[in-house]
Each structure stands twice: as structure tokens, then as C-alpha cells.
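Only a single protein chain was left out; the remaining protein chains are all shown in position.
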Amino acid sequence: MAKELWKGNEAIAEAAIRAGCRCYFGYPITPQSEIPEYMSLHMPKAGGIFLQSESEIAAINMVYGAAGAGARVMTSSSSPGISLKQEGISYMCGAELPGVIVNVMRGGPGLGTIQPAQGDYFQATRGGGNGDYRLIVFAPANIQEVVDLMQEAFELADRYRMPVMMLLDGMIGQMMEPIEWKKPPVSPDDLPKKSWATTGTKGEREPNIINSLFISPEACNAHNHRLEDKYRRVIANEQRYETNDTDGAKIIFVAYGTPARLARAAAGILEKEGIKAGVFRPITVWPYPYEALHQVAAQESVKAVVTVEMSTGQMVDDVRIGVNGVKPVSFVGQAGGVVPTPREVANAALKALGR
Amino acid sequence: MAKELWKGNEAIAEAAIRAGCRCYFGYPITPQSEIPEYMSLHMPKAGGIFLQSESEIAAINMVYGAAGAGARVMTSSSSPGISLKQEGISYMCGAELPGVIVNVMRGGPGLGTIQPAQGDYFQATRGGGNGDYRLIVFAPANIQEVVDLMQEAFELADRYRMPVMMLLDGMIGQMMEPIEWKKPPVSPDDLPKKSWATTGTKGEREPNIINSLFISPEACNAHNHRLEDKYRRVIANEQRYETNDTDGAKIIFVAYGTPARLARAAAGILEKEGIKAGVFRPITVWPYPYEALHQVAAQESVKAVVTVEMSTGQMVDDVRIGVNGVKPVSFVGQAGGVVPTPREVANAALKALGR
Amino acid sequence: MAIVYQRSKGLADIETHYCPGCTHGIIHRLVAETLEELGVLGNTVGVAPVGCSVFAYDYFNCDMQEAAHGRAPAVATGIKRVLPDKVVFTYQGDGDLAAIGTGEITHAAMRGENITTVFVNNAIYGMTGGQMAPTTLVGQRATTAPLGRDKSHAGSPIRIAEMLATIDGAAYIERVTVTSPANVMRAKRAIKKAFELQIEGRGFTLIEVLSTCPTNWGLTPVKALEWLNENMIPVFPLGVYKDITKEA
Amino acid sequence: MAIVYQRSKGLADIETHYCPGCTHGIIHRLVAETLEELGVLGNTVGVAPVGCSVFAYDYFNCDMQEAAHGRAPAVATGIKRVLPDKVVFTYQGDGDLAAIGTGEITHAAMRGENITTVFVNNAIYGMTGGQMAPTTLVGQRATTAPLGRDKSHAGSPIRIAEMLATIDGAAYIERVTVTSPANVMRAKRAIKKAFELQIEGRGFTLIEVLSTCPTNWGLTPVKALEWLNENMIPVFPLGVYKDITKEA
Amino acid sequence: MAYHEIIVAGFGGQGVMSIGTTMSEAAMAQGLNVSWLPSYGPEMRGGTANCSVVIADTEIISPIVLEPSELIAMNQPSLDKFEPTVKPGGLILVNESIVERKVKRDDVRIVYVPSLEIASELGNMRVANMAMLGAYIEATKFLKFETVVDMLRNIFTSKKAHLVELNEVALQRGAACVRL
Amino acid sequence: MAYHEIIVAGFGGQGVMSIGTTMSEAAMAQGLNVSWLPSYGPEMRGGTANCSVVIADTEIISPIVLEPSELIAMNQPSLDKFEPTVKPGGLILVNESIVERKVKRDDVRIVYVPSLEIASELGNMRVANMAMLGAYIEATKFLKFETVVDMLRNIFTSKKAHLVELNEVALQRGAACVRL
Amino acid sequence: MAKGRVTFRQDWCKGCGLCVSVCPKKIIFLDESMTNRKGYHPATVKEMDKCIGCANCARMCPDSIITVERE
Partner (left out) sequence: MAKGRVTFRQDWCKGCGLCVSVCPKKIIFLDESMTNRKGYHPATVKEMDKCIGCANCARMCPDSIITVERE
């Protein structure tokens, strides 16, 4: 397949359509408005549904309705808009509805800035909404990876009946890169039917009910434990990560998304200065590859683990949990649209080594 | 002072009024509706403002406006309603506005149940909204403690110009206990004036602006680092916790709110079985008393740390971070309104000891 | 003897949790009968709200989704766009529709979303224990308006039928009540007409039904009907507010 | 020679970021002049929206708060309840007020919240790059309606002035525009009247101002004024929709 | 060491909650520690309403009562639901006016109180729950009748003062059922 | 190893973004790795618009260009802003038609291109940015003119085919400025 | 006058009395001698022969537990 130059946001939209998604609801917000814009033109062409909702809240609830009706459905937004979707996401998890949610993160808190950042890690991985629930969260580091993962995102959503989030920094949404469409497009007609969906009983079965209310504590507890079991299966099966030169490294950088690129640049700088540094990059930030990280960090050679984020420090919690005290963990980051420089990152490593 | 029997929710409302709060905005939701109900009668009597808003989102934004106008202001809700406030809370943090937010937690996810739970720990301590921000989060374990902390909550909110959350499980909101009003009531007239508030320039000063937008990355980054510095001060000064029989204990239970009571009952059971168990109870869950917990866990005598929650496991992340690998950490909990029994909790400890 | 009236097949065969005499039950039946009579029970997806009628998903004999508080019109939109040939309805209370859900219902109307909304206006929040609703009458007591709704502080009740009738996308809007057998029959006709128009693809339809809440009004069921007739109807006049079939 | 027109003291002495010829600037000036003429600049708290006018907090010479997208009426309510003697206004675009903020504006009106809203309707989302707004005309192109707004899919434009005029708590609602010096003067009178009624404590006031977005309409500033006159006014007729001073 | 874990259960409207709060208030007045926890939500409609009361002279560890030391069952569904949970050696008070069956357990103390009959003899149906409370006080012996009567005196003043005596009689009539 | 980090900056409307995408497309056609990152948001209005392009025959580590190896400055504010950031030994291409000052740095290569004059001589103002691109290609020598011309041929077909030649001439005229 | 017959699913009756209030023949009453499983006195009819089968009661019954037959 020939490479094509695509803008991140547009590639995301196109990848969703190729993944068999025929239903999109969303509300404009920078830096992801090219997603609804692309959808508004191409969804109808693909025989699908594009609807600009009156708000992010309406969008996520339309997603809920459409998912409950059996559709492969997606929404996208950026940080403040994702905050508004938290109740809806919690409902989707409670009602076990599949769907893909794209967050093209910008700087916060509040209105913040429209420039790229990674301040929504906690919200994505811990659930900004109420109750015990999880999302599968993919954190690809370039457009090709977004495109490659999109089909999987929809598949996992359907398989586990839970929402999957694509957690991207604004950079990935705004930039252009050459990409290849590696997988053949999925036709919605070929997807397995969802017997639980509300598509009308046709008088042939008992009514299907999509619901997150379990009024009695016993029922609600049982439901929570059922969800927990499902999440355990996801943890067991769906961890993704990438390592780069971590074998025998002295410094392990941990980073996801754009900062992983910077970390590799920093590793290059350190290399020149005679310090072997590697990069551990979680691709799923939930389930977090704790064990894999632990093993990398536990290597004899490793002296320090440095977390790099476009935030003031969020994933570093997971790094601490993974490393579990076997090595010192430190953090370097900038927020609000400023991206740490490779030099800064390299310096943080030097500092961690006590230099 | 004589003890009086108060229902938790009503005591919360009364405590706020006694803390000099004269402004409440909220929307009904079980199990905390007695808070707005009490406020609707007593706020006007105290010369204050009660307004039932059209939604939780409107309520938190009214709080934003009122806080920006210089008022001591409060809102309250329960889990799904708190999810809806996440964008507004992120805005308050971005604009550095004080205020008290009460979450009387119920079971989730989604609509879940109206019975007590602790599934919103992540949301409260990690920020369910967008961007890097924090709330001071108090997690009292009984009504007296809620009442005692309320004045402090408002004071810290004003001192640090940030929202403070009272994170309670529904149990505390619904139960009655005898309480004492230990502190003299605060009169709003005695509170220091807020020079930054939007109260009209009177032509005597430059306009005040309440805002969370910092459009240039440099400005937004600087703002984030300013906030980070503030949060560091909070971390340094505002950790609160309580220990119970932790000295020389073999088992350390870590629990907040109602489960802390259960953990003590479980410790009693273990005691009888010849195992010394203690309870570490964070009173602030952000800033989390990591260091204090670490020291307790690091004691020679300690063989295992067991986290007890009315959830499927959220605070356990903080326990792991605090314990940092020096002792094994395990978890026991029930969700959705079911409360783990002391026996269950004790058994979890036995299991952790390999029995 | 022939059966002239019996429980509709549109209702599931289980008891409701509603308080004695609460007219939610009557309104359920009218919706159920309509679906049965139109022969669309197997072809319908309903959306339950958060409110006393939250368990409506258990009561109707068709596929149902339970929506977040206020968001039923958005959920219904999601369903209808995916399944344009299904009959889709929302059943919502006044807190759900006229407070937290104001945006969703207004925009469903604006889009001319081809769904039917049954709007149960009982001038109070029933489920949560009698707090003030946007439709609470001036002077009416509620647990968050212990001295009665004060106009200068909380405004006057919002009239949804009138408000939404200003919107082009609304095809049919009528306000009815169920305080007598005759009113019940009128309400039934209105609900049926709304569903019929949906089936014809005419756009957004909403029937506002004035309903009682004996429990939170603190009245017996029978007195509650009287109170509704005397106090609510003057503020919320019955009638057709929008009917595209009557427009030029 | 005497100065007959000059920059209002109600405007801060800095340049705006608005595109050339965008009438947001004219509307800003009218609000600023009103506050100056009423002598309330030192006594006013304004609320800026999220939209092109997001930086309004830098442009008005009075205390300002920046609200979350759509929530300006709630923020203003918080301010006004705490400071009932201050003049409080919101300045909002059509995405802000008529889409995401539908609930907040409707309920501010319902409560008769004693604030003034300046509602700038330019039939598009300016700030984010020309997406469809609830007020976008049928057939009008937008970046999310690349073939023009399709009524059967996205409905017809919502008319806020007409809708809110059905609400009791609304004291004054007028729709104006700023496409000519004469219209500018009419708009100014409307805005001033709204603020005067607020100062008298009469309740909720809203002035809808039809405004241009040359950039996203893809027209020169002058052509944009013409387009507005020809296309928007027929859909959004100018005039007074509610005036309690004229009611019995 | 006294540690009473009580469940009071019945139909909504039977005064279940107020039996609980009255005993809590009384315990507090006697310097004991106390907690009261209601059931709430839609189950209140029609179904069973109940509250858990814990009274102790030590600190109260948990307000949740899973295995009551004492159960006051105001109706049949409540007895059905909670009878099995009562601690061996505990106490079950049954509102025998409407509970048709007998208690099946033989490892607990049992007291039957014809509360409605007592109330109707006294000419005021609202004092039925006072009869239950009186039986409880008599059977457990840690609350004092005077405490409750003092409380009643604070509640019923001037015009309503005559109700104090009526309630007091109801308490005693309930208590008498224990002595039988 | 080629690793080009380029910033193209100017007023909105000067075709800054399309210079960037055109060179990206061309690089991709030549089998190189490439990334293109625009500035966006309100700064686009009136202020400076810019994009960062990275072209390399190795993997691209970061799409963010902090210290460009090459700067194309289409207007004065852009030169003011980015001149100091260019890597020593790097290249600055200046649109001398509207940038009034000279480059101050002496540790970089500098090329001045009178893009507007070239365009106006060719009778079509829209080809000004092609002149800049031509100069870039010539100065850096890793992109081929044929690649760009082939791309143009794909864009301008049938009725617009004559534009291919016009653009090609503009490229060459820009390139000629380097050779001066 | 037509002759009718009504039957009540008494165990589901909540004793709200709406049927009682709309019966034109005033023949429905709440049977205080009976308490159903839910704790209510259910509706019943003594003089069934007076029933005209108008279905007013059934139309008003919120619990849809009344079946009406007519000759």
C-alpha cells in the first residue's frame, strides 16, 4: 500500500469509518474539530450517520442510545468536552455499552489553552465519572499507530461491551504524517449481530433492556463484581506496550504519546554522553502494563526511572505502582501546551543519576 | 456543650452555615437531598442565599460566579451529580476559586444505586475533570468529624484559593449521631475581604478578572507551575490522618470513612484471635499522607497492609504508592451499597498473612 | 359478556412501585395501549428517565433503554438515527425534562427528531422526595421551598408546551390530563395521534400530561385529582399548542 | 469643533483579536457605551462566554468573569445573588447560548434572574472555525454542514427571542442588528433599555443581536452585512418580543 | 459493657423511624453513645422501612447492624426478613396485632405486644409504637422510663401537655407485656 | 543521514501551510519520512501562522521543531520570532518582497527571495510561495524539482493543466535566487 | 342500561380509591375487612348487578388491574 499524507484528526475519522463505524455524534472543540468536520462529509457518503449534537453531554448520550441500538459508534472531543461526558461514560460502563471515545487533549485546567497537553491521564485511566469502572485506553504515539489501533478499539469495545478511549495529545490530532492503510476496511454488514441490543422485539423475544440501575445493594454489588471480573480479563489479555533500548539500560524513560518521541530523542542525547537509556512506552494506559514495566525497571543495570509527560505529573502514579519501590522514580514535564525539550528530559535523567 | 442528635446531611448543612457560608447552590439527589432541603429553610433565616439550580452543572457554575464575587459558597451532590460538575470544578481550579463541594457518595457506575459507596475516590483525588489540578479532599468517618472539619474546609479553600471537597459515603449523610458544636460560629462579616473578587471596580482600581484561559502555551504552562507550587504547599502543610493501634501491629488496615469503623471492628476480631492489627485512616485523601503511611507500614512488626473500601478498589493505588513495595498490599471491598463485614475484613487480613 | 376493558398487552405483567393513586400508572397504560393498538410493540424502543418512572423499563412490554437524568431525548436520538424505522419514545418527568434536560428536549424539537415524548408534569420531584420542580406553582410547598415557591426568588413555572411550540421542528404538541375518565380518553387520543405522526415521519411530537403526586403533595389520590384540576390547569391550560397537520 | 463620537471609556485601551469587520466589535462598543452612559462601569460585573468573544474579559473596562462554554447565565446568577446591587451581564454567542447553554439561559429567564444578556447571533461557530450552529440557516454551509444545513437531518434554526418570550420571568426581549448606522442606533437603544430595566430590578432581559462572521461566512465584511440583511432577517425578524413595561 | 444493636422494621407509616429516633434520643440523654441509620429510597414506598440503632457505653464501631441483638418487628415481612439475623440469645419484639405467625427461633427471647389493641383501648392509635418502645425498655432495662417521659414533656407542651400522660400509659402497657 | 527540521512562517493567507504540505508530500513521494505540524487557533487571526516540517531518511523522533535547520520567513514578525532559533550552520530563506530588514545572524546561510516580484512578473500572485519553495529545494538539494512537478501535474489537470508550467517556472525563478 | 361486570386483581390493588370516585353507580368500595399482601384494603364491588360496564373505573385505575365486561 502506498503511503498517504494525512492530518491526524482526519485520519482518525477515516480510520473509524474503515473500522466499520457508521455512526458519529460530536460537538466542535479545538484541537479536534476536523474529526466532526471530516465525518460530516464522509459519513453520509459511507451510508452512515453524522450528527452534530447540541453539547458534549448530548453527544455521549446519543452514543449511549446508538450503542444500545447495536451500532458501532464513536464520539470525539477535547479535554473540557470530555469532562462533560464523564457521567455519560459512567453510564455506558454501567450499562455495558461499547463505543469509541476520542480525546484529543489540550492544556487545562478549565478552559486552559487549545495547545496540546496530557493533563487528562487521570480522567481517562481512573474514570472521571462516578463509581467503579474502567475504559480500555489506547495512547498511540503517532498517526500510523492511531490508524492501526482503531479497528482493534472497536473490536475490543464490542468484545468486552465497554467503551474504549483513544487518548491523544493535540499534537497527534493536528500534525500530518504519511500513513498506510494496512488493514482492509470492515463492512458493518459483516459484524456479528448484538443479541442484547434494543432493536425491537418483533414479538419474538423478551424485551431487551439497556440499564445501569441496580437499586438493591446486593444486585448492584453483584453487578460491580461482574464488571470487575470483566476488567480482570481485560487486564490479563489487553496490555500493550513497546520498549526501546531498555535492555541493559541505566535510565528508563517512561512516556506515552508525543513525549515518548521526545524521550527517545533524549535517550539519543544521553547515548552520546555515554549513558545508556531506554524508553518504556505503554500503548494501553489502562490496563497499564505494570508487570512489564516492573521487569524492565528491576533489571540490575537500571539506576533510575524517569517519567516524561506533557503535564505536571499524572502517569507517574502508575509508574510508581509498577516499579513498586525497586528503583527510584522521578518526573519531568511541562504543561499547558509547552512540550518538554529532549535536553530537558535528558537533564532530568542526569539529575536522577545524581549528576 | 450539650450533645445533640443530628442527621448527617442536616449537620453538614448547619455546619456550613456556622462556618460562615451564606451561599448554597444545589440540585436534589439521593442520598443528600436533606442538605438542600435544610438550606432552603435555614439559609434565608441566616440572611444567606439558597438557590435550587436547574442542574448540577448550573449549580457548580453558580458556585463559580458566587465564589468569584467573593462569597463563601457551597454545593453538594451525590456521585452522578458530581460527575456532571467535573468541568466546572476544573474551571474553579483553573481560575483559583475557593468553595466547598460535598459529595455524599452512592453506588455506581452510572445510575447504580442510591445506597452508600465509595466509588468516587479516583474522581475526587485525581480530578475527574480536565487538566492538572487538585482539590483538598476531606474524608471524615463520622458526623462529628464532618462538623469539626467544615470550618477548616472553608478556611483552607479561602487560604489556598481552591475548592475543597468533603467526600462522604451515603451512610454518613443518612445516619444520626450525637454531635457537639465545638467551635463558635463564624460571622461572614468577620472574614477577610478578597481583593481579587469581582465586586465592581468602583472606579478605584483596575478591573478584576476571574479566568482560567491562558491561550499561549508559555502562559498556560507558567500558570500550571504556579498551581503546582501551591499544591506543593498544600501537600507540605495539610495532610491529616489518624492511627489506631498501629504501633507494633502485624496487620495494618487502611481505610477512610465508614470502612475505617469496620476495619476497627475487624481489628477487634483479630485481636481476639491473637493478631495485633491497627488502622491507618487518612482524613485528607488529597493530599494523601503517603509518608505517614509509609512509616507505619515500614515497621518491623508489620507483615501486610490491607486496604478496605466500599468499592472494588481505588484508594489501594495510593496505598501502594505510599507503601512503595516495603510490604505486600492487598485489598478487600464490596461495592454498590454493600458494606464489607468486619468478619470479611478480618479474613482478608488472615489471607494476607497466608492463613 | 364481552371484555370491554382489560390490562394492555403493552404492559409487562408485573406490579409497579408507584404510590397508591399516582397517575403515572394511568399514563403508562395509555402509552401501552397505543403501542398495542398501533401494532408496533415489537417495533418500538422506549427510553425511561430518571424520576419516579425510572423503572418504566420494566413496565413496558417492548425494548427499553434507561437514560441518564434529563438525557432521554439524546438517547432516543441515538436510537432513532440508527433505527429510523423503529418507533422511539421517551417518557419523562418535569424535573427530568424541564430542569436538567431542558437542552436535550429543546434540541430534539429543533432537529425535528422523529420521536414522541410523553412528558409527565406533576409539578414536583417525586422520586427524590418532593423538591421544587421548574413547574411547581407559585406558592406551592416543596421540600426545597418549605414556605412555598416564591416568585421573586425562584420565578414562575415554566410552560414547556408553549415554549416548544415556538420551534419549527415540533410537529405536534398538546397538553392533556388524566383527572377523569373523559380526560383520560382525551389524553389517549393525543398520545395516539403523536405516535401516529411519528410513524408517518412528521417530526417531533410531545404530549404534556398533567399528573398527580399524592405522596409529595400530601393529599389523598382523589383530592390530588381535584387539586390538579383547580390549581394546575389554570397555569398549564389544556389544549393543542402545535399541529403541523393543521398548518397551511 | 466638538467631539461627537469617540471610543467609549467602557472599552479597555487594547486592540481586539476579532477579524476585520466582525461586528462583535460594534456590539462590544454598544455595551460599553451603555455602561458608561448609565454611570455603572464601576458597579458592573460582566461575564464572558466561550466563543470568539471569550477575550471580552480583557475588552470591557469593568470587573469580568470568564464562564465555561454555555454557562454564563449560571455564573451571572451566582454573581447577582451575591451582589444584588451590581449590574450583571452576560455576553454570549449562539453556540454558547443556543446550543450547549440552552438550559442555563432558559432557567435564568424562568427565575426572572435580574441580569442582562447580550446574545450575539452570527449563525455559526466562529471561534472553532465555522461549524454549524443551532441558528445556522437552512442551506447555509458550515464546516460540519459542507453541503449546507439540511433541514431533514439537522432541523431549522432555533429562534431564541421567540422561545424565551414565552417565559414569564423574561422582562424584556428584543432582536436587533448592527448592519447600518441606523440599526446600530436601534441596537444601542435596546441594549440600554435592557440594562435600565435590570437596574430597576424588573427581571431577565435579553437582546439578541444579529451579527456577522465574515471569516467563516467567506464574505468580505461589507458583503457580510448584506448577506445578513437579506438572509438572516427574514428568518430572525427584528423587533420586540417581550416587554413587561407594555403589559397590563 | 453494653452494646445494643437494634433493628426496628415495619411498614412505612407505622412510626418505625420514630421508635428508633426516640430510643436514640433517650440513650443520648443518658450519656450513652448512639447511632441511627435509616433505610431510604424507593423501598420506602409500600415495602419495608427499617432503621438500625446502635447504643453502647463504649465507642460505636459501625452504625450498620447486620446481626441485631434486638429486633422490633412491626409487621410480618419484617419478621420474615430479619428473624434469621438476630444474634443467638438476642431479643425479638413482635407487634402481634398484625403479625400473624409466631417466631420460629428458639434461641432468642421473644416478646409479643398487641400494640394496636393497647392503642385502641387508650383511644389513640398513634401511641401504638409507644407500646412497642415500652416493651423494649422493660425487656432490655438499660433505658429509663423517666428519660423518655422527660423527653415527652419537652415535646408536648401547653395545649398538648395531656399527651404526655397518654404516652406514658402506653409505655407502661407495653412494658407490662414483658412482665407477663 | 538527512534530518531536516523546517519552520515555515508568515501571515495567514500567504500560503505558509501549503508550502509545508507541498514539501511534505514531495518528501514522502521520494520515500523519506516526514511530519507536518501547524500552529492553530486564534493566533491564526491576523498574527503569525506557521508550520513545522520534519523530513528525514531515518525515523522522525519529534514533530516539534524548536531549533530549525531551515527557516522560511514569509514576513517580518516571523523573521523576528524565529531567526534566533535557527541552528548554527542552518539556512534562512527570506521573502524579501515584504521583509524590510536583513538577517542579523552571521552563522547561518541566508537566501533572499523577492517572491512577490517574481509572481507579479509571471502574472499570477498565487505562485509567490512556489518561488519560495523553489529556492528551498535548490538551497537544500534533497528534494527534486521533478517530484514537485509531478505532484503539480496530478493536481492541475485538464482545464487547469496550463498552471503546471506556470508553477514550474516560479519554482525555477525561486531556485535562481539561490544560485545568485 | 347495559349490564356489566368488573373484576379486580385484588392482590395488586393499592387501595387508592380512584375507581371508587369515578364509578357512576357508586358500587365500588374499599374492602376494609381485607388486607392484601401489600398491606392495602383492596377495591371490590358488592352489588355487581348495578354495574353498567362503563369502564370508568378501569380507565382511572393506575395499576391496570380492572377488567370490565359488558353484555
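Here the chain labels run A, B, C, D, E, F and G in written order, and each chain numbers its own residues starting at 1.
FYI, contacts are C-beta pairs under 8 Å (C-beta built on N, C-alpha and C of every residue); 3 or more make two chains touch, one makes a residue touch a chain.
What you see is a predicted model, and the numbers here were worked out from it, not measured in a lab.
Interface note: of D:R29, D:H107 or D:R175, the residue touching the hidden chain in the full complex is D:R29.
The missing chain lies against subunit D, touching residues 1-8, 11, 15-16, 18-26, 28-29, 178, 180-181, 184-185, 214, 220-222, 225.
Note that in this section only the chains that are shown with their structure count from here on.
The geometric centre of subunit D is 63 Å away from that of subunit E, both derived from CA atoms.
Multi-chain contact residues, meaning those touching two or more other chains, occur in subunit B at positions 30, 51, 54-55, 57, 80, 87, 91, 95, 110-111, 114-115, 211-213, 215. Of all residues in subunit D, those touching 2 or more other chains are 54, 66, 68, 99-100, 102-103, 106-107, 110, 127, 134, 153-154, listed in ascending order.
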